[in-house]
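In this view, the complex is presented without one of its protein chains, the others remaining in place.
Chain lettering (A, B and C) follows the sequence in which the chains are written, and residue indices restart at 1 in each chain.
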């Protein structure tokens, strides 16, 4: 059993990571970090953590203490800025679920994240871990953004087969993607009966996607009146190849990503609360363009599930160990 | 006062048209048609119609009777197929809110609507009435589709200034856009916590948009867990002109369509239950592409409000008479 | 025309009050107060305020300046605590939409609102203004709470005809009832796919209701994943009288409150964005108990609409002047 520390366990991504760790066959929870809950019992976060077999869960400690506790695997579930500040532990696997280490290029941070990176020289030590596209390597792993995951699952396998100009990603996300801190934009009075485009043409996942694809795309994210789940509708033009065949081939053996049969659209309901993703491929009757749609759960494959999947790969475990992939819930 | 008949008054579009007619300064309700409610009092549709000053509202009659009652203005609020079947009255203005007369080309109907048009030779008698783009003329008016309205308000004024290939319209609609008849796809158990792309690459509003623009676009509509409101996110590439300036100029004197200041995104909450539309213009940092976003209410500017606006123009009334345009509701 | 100042115009209740004032035939907006927006143009709150005929709207000033500007009517749209702090202007009508002056009994405030009232001796100068139950008098008016309005519209007319013990009010409110300030409990990630009972058995509207009825009730409010609208389901036992008949009689001439026909349930959709209320009356088959259900818009009849109605009554205007009562929107 590898020991696990979760830094920032009281946010959405932290709580979801905790969920996966608690039932993982090869991971053992060792430290639960949260500056706001330090000293409290685990069930201060959620009464479910005080029930049944979970009475052995450790109390919350500070994020600093969790980071330096010597765990085999450390999940960092902090804001971009906070995660950028940290000095990673000198041993063990570190999975950063924030955007603080996704680009090796320091200039990306002031330009797209709004802050100078405090540790620019360490950036090249991190690898980008998107298992189906860019498998993790080394011990410091930058876990991809939720929009980037959906766009790259749809586009990376076909990147060489499509026109590189004019690629569009219109993405729609549930509200847990915005993090747990209250803000005017996440107030239910604004979100309900609404759909809100934001950071139009300037979201930080755009250069993340471009970097992996090798060419830029136009990304417009929208917030949905939905708790969890994300849909990326991607618009491309084929250079001649059958893009559905390429995608089916790429994901033929995956237990995480499914290419749906012709005519079936991806459905949030089927990926919510799971770590899987669904992809649908459609041709436009008028223009001949191709539409590739990817659905996933922003907190599952878009965050915590992918973090666990990265750990599984690094440890040589079954890729799906501890993941939520079963079930046919309504 | 012009007399009004509403054919199909018990559907969503019919009820909204009734709403506008009841408070219109120059229209007087004369006949209320509904085959399912024929013989019933108006308040069988909605108890509000039995209150206060509305006790004089006529009882429901059949759609056939409403159609032939000799009203000055007839609003047809039926399904595509039912509206295609009708023989329009020989006098008066007729506004068809369905898609049954939006194209003069008979082959569009079997190809995109799924039925042979029963009156193909009469199609050229109808004009397409989108006031800001293609003002109504004659007495038989095809009222535009809701997606087409949003896309054309965003794209028509800039059609000559953008690259004609690769234009993408990613549209999201509230559920009243799907009509009042129950269906598996409109069941709340499917709609809630979901966003559903449908008729991907083959929605019938795509050729409607293409016909007005003069070139094809890729349209993907999505259903939102929202009652009313529609957002069209349009992706274009400028040929060099400042597209914001073109749009601001085009709508400078409009009381219906507003181009928002830089940095302000259109908001469903500001257009819901109104007959107005909002347009936002944004540049993509990575690609230089331009994103034009239009928000409107699918039952307002996307249906009943536009129908009334068309009547106002044909009768030489104030363009905004009877429209819902005031207010700063939350 | 009476001049109007709105103190706290940038919150939900303030914005809704502004909406009604802008179209009121006898009120003229004179001062717009907001400490956070002071100095800004009105359209800083909402771009709609910069359009069409509304270019004459005054800029925001501080709440203090708005309070002391000498307006004929001052609407106070602040938090309970802030409103309690203020010294009302020495002339003109003042309508306080908060709970700071709803009880003449100073001990209510520390016990139910969590603060000592800073001006306990002035409390008896205020009257409670619920037009259908307790019409406003004097010039200082405490506008009722949204839950209290719904419960009292349902219960006050029958208070003498029901058993006084065991009255239950189970209330459900849209999220704008929680105010515009972001909080953990109003985060859409918590609200969506949820219904949340809160302040169970200890909400401050319970003594407000009890005070008007003359006996205590059990009130449990719940937050809904709904933007606006409120439903109060009230459970009573008749002492023998036909409660429906009493309610129908009480509201027979009202243009604001409607008792629905037998078998028709109140519907949020019919009262949202309006200043009206609907009441349904039902008998329980098993127990013979009676269920009285009231629906209204928490920002309309539950706040701004009622404030305007109170002003209308004090000024001897048509009770419904400036109210939103028309329409049959879906």
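Keep in mind that, in the parts below, a residue touches a chain if its C-beta (ideal position, glycine included) is under 8 Å from a C-beta of that chain, and two chains touch if they have at least 3 such contacts.
Worth saying up front: this structure is predicted, and the values here are computed from it rather than measured.
K.L.:
Please identify which of the visible chains the hidden chain touches across the whole complex.
P.N.:
Result: the unshown chain touches A, B, C.
K.L.:
Using the document's definition of touch, tell me which of A:22, A:38 or A:125 contacts the absent chain.
P.N.:
A:22
K.L.:
I'm checking contacts with the chain that's been left out. Which of C:3, C:79 or C:194 qualifies?
P.N.:
In the complete complex, the chain left out is touched by residue C:194.
K.L.:
From the listed residues C:119, C:180 or C:222, report the one that touches the chain absent from this view.
P.N.:
Touches the omitted chain: C:222.
K.L.:
Check the options C:28, C:72, C:85 or C:283 and report the residue that touches the missing chain.
P.N.:
C:283
K.L.:
Can you list, in ascending order, the subunit B residues touching the missing chain?
P.N.:
With respect to the unshown chain, the touching residues of subunit B are 12, 174-176, 178, 180, 182-184, 186-193, 225-227.
K.L.:
What residue numbers in subunit A mark contact with the hidden partner chain?
P.N.:
With respect to the unshown chain, the touching residues of subunit A are 12, 15-16, 18-19, 22-23, 45-49, 51-52, 176, 192-193, 227-228, 255, 258, 260-261, 264, 269-270, 273, 278, 299, 325-330.
K.L.:
Residue-wise, where is subunit C in contact with the chain that is not depicted?
P.N.:
So the residues of subunit C touching the missing chain come out as 165-166, 168, 170, 172, 174, 189-190, 193-198, 200-202, 206-207, 210, 216-218, 220, 222, 224-229, 231, 233, 235, 237, 265-269, 272, 280, 282-287, 289, 291, 293, 330.
Simple rule for what comes next: only the chains that are shown with their structure count from here on.
K.L.:
When the mean CA coordinate of each chain is compared with the mean CA coordinate of the whole protein, which chain is closest?
P.N.:
Closest chain centre to the overall C-alpha centroid: B.
K.L.:
Indicate whether more than half of the residue numbers at the subunit A-subunit C interface occur in both copies; give same if so and different if not.
P.N.:
Same-residue interface.
K.L.:
Between subunit B and subunit C, what's the gap in Å when you average each chain's C-alpha atoms?
P.N.:
35
K.L.:
Please output the residue numbers of subunit B that touch at least 2 other chains, ranges allowed.
P.N.:
Those would be 193, 227-228, 269, 330.
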